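One structure is given below, represented as structure tokens, and several questions about it will come after.
Every protein chain but one is kept in place in this view of the complex.
The block that comes next holds chain A.
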Amino acid sequence: MKRLSSTFMPSNWLSRAQRWRKELDLQSTNLIEVCMALTVVSQIFPKEMIPAILPLVEEKLNHPKEIIRRKAVLALYKFYLIAPNQVQHIHNKFRKALCDKDPGVMTASLHIYLQMIQENPEGYKDLTGSFVNILKQVVGGKLPIDFNYHSVPAPWLQIHLLRILSFLGKNDLRTSELIYEVLDESLRRAEMNRNITYAILYECVKCIYTIHPKSNLLEKAAKCIGNFVLSPDINLKYLGLKALTYVIQQDPKMALQHQMTIIECLDHPDLIIKRETLELLFRITNAQNVVVIVEKMLEFLQNSPDDYTTIDLVGKVAELAEKYAPDNEWFIETMNTVFSLGGDTMQPDIPNSFLKLLSEGFDSVEEDRKLRLFAVDSYVSLLQGETRKLPQCFLQVISWVLGEYSHLSEDHNRSTVLRLLEKLLDMKQTSSETKCWILMAMTKLCEGTAGVCVAQQVSETYISSMDTVLRQRAQELQHLSQDSELREEVLPRDSGLDPMEIDSSLSFLDEFVSGALAAGAAPYKPPHQRQEELAEAKVLSLEPYGLALPISMSSCSITDRHSPTPLSMSSGLSGDSTDVSHRAGLKLDGVQRVWGRDGYLAKKESVEEAAPVQGLTPVHSPSLQNEGDGSHSQTPTPTPTPEPDREKEQLASSLFFGVSSQSSVCLMGKPDSTFNRRRKAKVQAPGVTEQLSSSVAPVSNAVDNLLCNNLQDSNINSVSAASSKQTCELSPRVPAANGTCNTDCGLPESDRKRSNLSISRDNGLVDADSALSEDQGSRSDLCPSSYLPAELCGLYRSEIAPLCTAHSLELSACHVHQGDDMILIIFISNSSDSQVLQIRLDLKSEQLKVTCVSDSSVENIKSHTVAVYQYSLAVKRPGVDVEVDGTLSFLLPAGTPQTKHFSYKLPLTAFIRPLLISTEEYGTMWLGFSHEVKQNLTLVDDGCEPLTFTLNLLKNRLQLHLVEIIGLEGILACRLLQNQPCLMHCRVHAGALAVWLRSPVPELPDCLVYHCQRVLQEK
């Protein structure tokens, strides 16, 4: 049994055989056999087998023998770690285990509680009292003598309890108050010189500093830390430093008390101690002591033992340098050391943020120029020396900076720089990626005959390279070096400062996407959806077929489905990408402007620029602005040391410079940070860019951008809101005015907005609505709404939207929901003093069937009157939006014939009605429908019931019928006028709403998904 277990691996055939054996063992009456079986169970165990074993193990919780109960508890904990969901029902039994009469079983259950409380401290606050009680009894020596270790009562148990208590008491005064007493007791009892008592003491100290502070305990804890740090035992010293590092963030004064010890630790022969000390210093760094501390860190790095330490420390140095650099020279030099020491193992965001810092600059232009100039100078002199040892990543940074800024330097002309770069290219060590960077830099620099000559020569060499990227760069270099005008355009100088306008929705690709879809390509699915589908395909259906309706559909393959409405797919995509970019706060400045709203800008070559520069897209390191303890105290406090070693004291005073001695104990709040321009520049940037990027969006533009531009959306919203309000106020005479307004407000937001937008696109009347309402103010007799046919008043209708104007004629329209019919009403108002003759109105649409219902076809409109036309609409071919094109022709008073085109767009949702069916009917219908769409939508969370809330939102906004909600799934049904059903099945999956739609109409599910997406996005 044991032997087998050591070769145990998940999904090994052996495990299957073993399982049967184990079941036999678990049911055995022999205690030892059961024990061994439980031990094996707790080994790495395949997830799939847990259900089979679980009941057997659970049963063992009630076993009379304590050792078996104890092992069963641990086995269950292991299950909990592997598959938390499967053991959810036995949480009560864990509580029972905690109250077990045997302390061993209770100890075992603490493993579980430690884990669960760490995950969710709120859920277990009620147990604080019990834990405190247990600890009191343990400390008080109430346990049998068996549990003593070196005459300390159950030390491991104490450690566990202290950890649990510190999780419970964190940021919670009331819980902490329960803990204080027992902590005091523990501290008092643990005053023995044994290793294990130090372990308890250490936990106590950590607990005291984690929970809500209490002064007398803090004093004791501080004393303890002092003992640890000063201890000759090196393990204790290590722990002391660790504790100090932890404490110092809250109370920098502690560092001052132990400054001499810290200095000694800096020179300690043990590297681990040394590193821990540097970690501590890292926490107390401020603008005054940064130079000394960074110097110490770099010194350590010079003879650093392993990669892990190097990566960690290099990151810290870079962070400190950015945060507290006293001047440009120091900053650049430090970063140079960082790059050459860190080599290619360091985190890629260090060079990225460095370059970003250079390109973005700070507050003053002059400072920026100086910094860049210094960088260029130092790099040129570096390149003039030995370059073979420089890491690739440093070379890349150098070549970028030289390419971008070497024009600032008067000392070095371009040909010198070019020659230096060329030398780099010839080096054997240079990787092809670095070569790309160098070629890019040369492209920026090649000017003048000498430059062009060098460029030609270099590009000749690499133009036939095997590396395609390298070849690409060589091509660029060749072309751009010949055409200086083009180069100026593609690579404008100082372009880093201009804000970039990026169409993050990629809406310019819509056409391409729809083309591809029309040609039969599969629609794009985001990776998470694909993964989910894959996972679903793999999971076994565990339920009988009759009940598992929603599961059975997951097996339908939809990958080869033709998307009927390309637009919806593509704009869905656009929507997604905006979403992501907004949330992630992608920084787009500093990136060459390449893609614009109208496709890529200017020349073809500019496309090629995009890649390398985007490589620099800055990655944000978390803002650490307020981490420093920023007291400006200029007086270091020399604490009296017994044997004043001058050198050390000097070091101490420089290290702890600025770590305030007067600063009172401030545990809860951190003191204000020192002002620092570098970090500030960094932090400020995102806000600025956001502002810029949103303000560049033109307000009057195209439906294409509807999805991707918040600002625009809100603008239009406000316009439409304002205008609807005005309509209410200005048409009190209309009998059903109130009713209309109310329904108006209930009308889907998208509905209104879309009609507005289509107008603004069609005739460029951005503020058409408000203009119209002003008109209404002056000549209320022409208000179209008052001409609404009596039988349609009070019905649910859309806003009256202007369509076009032609001379004195103004066209406006709205659509009215009349039961199962959709009526389009067009108003033509004649505002002139003369009659308009021979008016003809022709409507046609590819997507809709339009029939004229108004009996009187008015041909002439008298002055200052309004003619009303009514049409009934029915959907022929569903689309996301359906459009009616119209032609208006009339005779001017002068006798000249005129025609005017217009179009009216309304969303498909206008034709959607709830379909009232039962769950059973739904089931049978579902199987009958062939056209399916799957999509993941965002789940709108209102706090308690996200699914119900989201589905009700969809129901109300889109007029669906909510058939039923069962657990995490819900089904909805609707029909498209007149009678084409569409069924929708939603399931909460991984925080998103997975939606399947089915319908007999090919295009319908797709369109509906699009509208659902919009509704949820607006929310």
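Here is the rule we go by: a residue touches a chain if its C-beta (ideal position, glycine included) is under 8 Å from a C-beta of that chain, and two chains touch if they have at least 3 such contacts; residues count from 1.
What we mean here is this: contacts and distances are computed from a predicted model.
Asker: Which of the following is the UniProt-recorded protein name of the chain this complex doesn't show: "Adaptor related protein complex 3 subunit sigma 1", "RAN binding protein 10", "Translation initiation factor eIF2B subunit alpha" or "U6 snRNA-associated Sm-like protein LSm3"?
Answerer: Per the UniProt record, the undisplayed chain of the complex is "Adaptor related protein complex 3 subunit sigma 1".
Asker: In the whole complex, not just what's shown, which of A:Asp146, A:Asp426 or A:Glu920 touches the removed chain?
Answerer: Hidden-chain contact among the options goes to A:Asp146.
Asker: Would you indicate which residue among A:Asn30, A:Ser863 or A:Ser918 is in contact with the undisplayed chain?
Answerer: Checking the options A:Asn30, A:Ser863 or A:Ser918, the one contacting the hidden chain is A:Asn30.
Asker: Could you tell which one of A:Ile272, A:Leu916 or A:Ala990 touches the chain left off the display?
Answerer: Per the contact definition at the top, the residue touching the missing chain is A:Ile272.
Asker: Among the options A:Ile159, A:Leu408, A:Val853 or A:Ala874, which residue touches the chain absent from this view?
Answerer: The missing chain is touched by A:Ile159.
Asker: To test your reading of the contact rule: which positions on chain A touch the chain that is missing from view?
Answerer: 1-4, 6, 9-10, 30, 32-33, 35-36, 39, 42-44, 67, 70-71, 74-75, 77-78, 104, 108, 111, 114-115, 118, 146-147, 149, 155-156, 159, 163, 195-196, 198-199, 202-203, 234-235, 237-239, 269-270, 272-273, 275, 305-309, 312
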